[in-house]
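What follows is a structure written as C-alpha cells; I'll ask about it next.
Only one protein chain is missing from this complex, and each of the others stays in its spot.
And then chain A:
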Amino acid sequence: MTIAASKHEFDRLWNGAEELAVLTFNLNGETFAIEAIVVQEILDLLPETSVPGSQAFVGSVINFRGKVIPLADIRLAFGMEATKPTIDSRIVVIELDLGGEPTLIGIRTDRVYEVTTLSRSASEPPPSVGMRWRADYIDCLVKRDGEFIILPNLNAIFNSRGERGGSAAANSEGR
C-alpha cells in the first residue's frame, strides 16, 4: 500500500471533520474502534452454526432477528489468536457495503467499551514499517491516554476476502 493510498483512506474516514463518533472494543488486549454509524446492534453471544468449508475468518453464521448473517472474527485478519469466549464477549453487528450489497456482519469482540469521539488531531495514518499487521487493513491509529486505538478498514478486510477467497485468511493464519 502506497503512502498516497493510505492518505486517501485516511481522508475518506475523517471526511474533513475534526471528530469521529466510534464504538471502541477490545480484541486480544488491543483497543479497536469502528465508526458508530455502521454499528447496528451489540449482542450477547448467540448459538453459532459453523459453515464447513468456509474461510476460518468467517467460519460461522448466526440468527440475527430472523436473518442469517455471517459471524466474522477479525482477530484472524490481524493474525491474532482466536481465544475462548469469556463472559464479556459480545457480538457487534455492523452493516457494510459488499460489492454493492448492504450486508449485515457480526463481529466477535472480547469486550465492548463505549461509544466515544476521537479527534483527528490525535490520529495518524498507519506507519508503513514497524507494524506486524497489514497496513491496508488499518485506516488510522488514534493516540489516547497513552495507548493506540486501531481503526480497522473493514471494507478492505471483508471485500478482499469476498473476492480472493481463502488466500488472505490462510496468510494471516500462517503468521
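Definition applied: a residue touches a chain if its C-beta (ideal position, glycine included) is under 8 Å from a C-beta of that chain, and two chains touch if they have at least 3 such contacts; residues count from 1.
By our rule, contacts and distances are computed from a predicted model.
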- Message: So one subunit is absent here. Using its UniProt record, which name fits best from "Chemotaxis protein CheA", "Sarcosine oxidase subunit gamma", "Succinate dehydrogenase" or "ABC transporter ATP-binding protein"?
- Response: "Chemotaxis protein CheA"
- Answer key for A:V61, A:A82 or A:V112 versus the chain not shown reads A:V61
- Since one chain has been left out of the picture, which residues of chain A touch it in the full complex? 47, 49-55, 58, 61-63, 66-70, 72, 98-99, 101, 103-105, 158, 161-162, 165-166
